[in-house]
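Okay, structure first, notes after.
With one protein chain withheld, the remaining protein chains of the complex are depicted in position.
Let's turn to subunit A:
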Amino acid sequence: MAGGQKRIGKELAEVTKDPPEGITVSLVSEADIYNWDIQLEGPEDSPYAGGTFKLLLALPTDYPFKPPTLNFKTKVYHPNVSNDDKGSMCLGMLRSEEWKPSSKISGVLRTARNLLIEPNPDDAVETQIAEQYKSSRKDFDKIARDWTKKYAKA
């Protein structure tokens, strides 16, 4: 218990004092150090630009031995984010067999934001969005931009 919580505390201090570009982090509630609110600004040069996406980062009680999970709370049109009520992000480094206890949350958040700039259609969770991304990029960009406008602008 102790080791994990301290590590989480330290990482929270780190990303609060020195947040990755375009990302703001806070606790959902001070009464629960395991759930973090993430605000992610859509990167420039991406169809998500101008949007602010809310994500929930949930840390397991045995963090850092198990990976955190990252879910979009704002609807987003993206091949690697499940288009359902979970908004699960399919991120390679978050798979339990690829996760390393030395990985850090700041790294996870950076990778997540990079995935908005450069989706990975070969490892997609939404295969049809992936297909569209590859075959008709223009249509994809348009829907992604429309969704950003509709859901990610407060």
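In this text, contacts are C-beta pairs under 8 Å (C-beta built on N, C-alpha and C of every residue); 3 or more make two chains touch, one makes a residue touch a chain; residues count from 1.
Assume contacts and distances are computed from a predicted model.
K.L.:
UniProt protein name for the omitted subunit, picking from "54S ribosomal protein L8, mitochondrial", "Cell cycle checkpoint control protein", "small monomeric GTPase" or "Ubiquitin-activating enzyme E1 1"?
P.N.:
The UniProt record for the chain left out of view names it "Ubiquitin-activating enzyme E1 1".
K.L.:
Could you list which residues of subunit A touch the chain missing from the display?
P.N.:
Residues in contact with the chain left out: 1-2, 5-6, 9-10, 12-13, 16-17, 27, 30-34, 62, 65-66, 73-75, 82-88, 90, 95-99, 121-129, 131-132, 134, 139, 142-143, 146-147, 149-150.
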